[in-house]
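A single protein chain has been omitted; all remaining protein chains appear in their positions.
Think of it as A and B in the order they're written, each chain with its own count starting at 1.
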Amino acid sequence: MSTQNGQSVVRWEGTETNGKRGHGAGVRVHRIEIETTKRVEIRDLTELVQGIVRDAGVDAGLVTVSTMHTTTAVFVNEPQSALLDDVQQMLERLAPRGEDWKHNDSRYSDCDRHNADSHLRAIMLGNSVSLQVSEGTLTMGQWQRVLMAELDGPRKRQLVLQVLAP
Amino acid sequence: MSTQNGQSVVRWEGTETNGKRGHGAGVRVHRIEIETTKRVEIRDLTELVQGIVRDAGVDAGLVTVSTMHTTTAVFVNEPQSALLDDVQQMLERLAPRGEDWKHNDSRYSDCDRHNADSHLRAIMLGNSVSLQVSEGTLTMGQWQRVLMAELDGPRKRQLVLQVLAP
Partner (left out) sequence: MSTQNGQSVVRWEGTETNGKRGHGAGVRVHRIEIETTKRVEIRDLTELVQGIVRDAGVDAGLVTVSTMHTTTAVFVNEPQSALLDDVQQMLERLAPRGEDWKHNDSRYSDCDRHNADSHLRAIMLGNSVSLQVSEGTLTMGQWQRVLMAELDGPRKRQLVLQVLAP
């Protein structure tokens, strides 16, 4: 598993801004589309998110990065290639792909993607992160990055990013 | 394990609104009570949350759904019955109920509910979720629902929902 920053196919569409506009207050929403390339893959969204925050012109506030899919996740950590392989190893132990999950059993489930492991891993990793914005930038430690986990790819995935400033 | 939407006994009490009222800005708080019926159970809160957001009349903002209990959790995924059984299977592997946890040992703990597994599962699942509101509705994907996990029921459980609009 590796991050694919340079080759990542991401596109952000438009900006809906609402709420009070005075002094930069309000809520801005950006939709992001990521095209993943493997069944399990972790992508670094940090530069994309930082760019959106910068363009929003918000000085201080809260960014919520939310995935729209039940078989993807968003979390914060260090995207070192070796560590990302270890994440996959831990997830495989936590929710083994080949286990006889009921979600994968046609007697109990009408889903034929055999992705029970994907749902379970997504639940444990989380569907969103909240990031602080201060002086126009994300408040993150030296090694922290915003990461999206694809768990049932490859597919086109939607995330929604909200920048909220009081 | 199954969701119990129609028969769920939920009640939301009152609304405290504070902060600036102009243009719908401010913070609204709703308390929710859910009466669970099993030791481990997952309930779908989505319609309840959506109704509260709609009644709040907020166009854009952030909703925080927080449980008040250390043996319950809130998370987002798909409440398919078979998958919820798989969630239970994964949680049992992660934190087995019958393991000799110190929290369940009267030599070390004054809690006699034998619910160490409940606390541990709650920690891993999470105590709150943050949901975006846009155009008056929750920004969620097609299969996503807001779910509450009861892990040491059956009991009456309190959740607090905050709608924040700048």
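Quick note on the criterion: contacts are C-beta pairs under 8 Å (C-beta built on N, C-alpha and C of every residue); 3 or more make two chains touch, one makes a residue touch a chain.
Since we're looking at a predicted model, the values are computed, not measured.
Residue A:Met124 is the one among A:Ile32, A:Leu45, A:Met124 or A:Met148 that touches the chain missing from this view. Contact between subunit B and the unshown chain involves residues 16, 18-20, 25-27, 29, 62, 64, 66-70, 94-95, 101-103, 105, 108-109, 111, 116, 119-120, 122-124, 126-128, 130, 158, 160, 162, 164-166. Where subunit A meets the chain that is not shown, the touching residues are 22-23, 25, 59-62, 75-78, 80-83, 85-87, 89-90, 93-94, 124-126, 129-132, 134, 139-144, 164-166.
One rule holds in what follows: only the chains that are shown with their structure count from here on.
Superposition of subunit A on subunit B using C-alpha atoms only gives a rotation of 120 degrees, nearest 5. Per-chain CA centroids place subunit A at a distance of 21 Å from subunit B.
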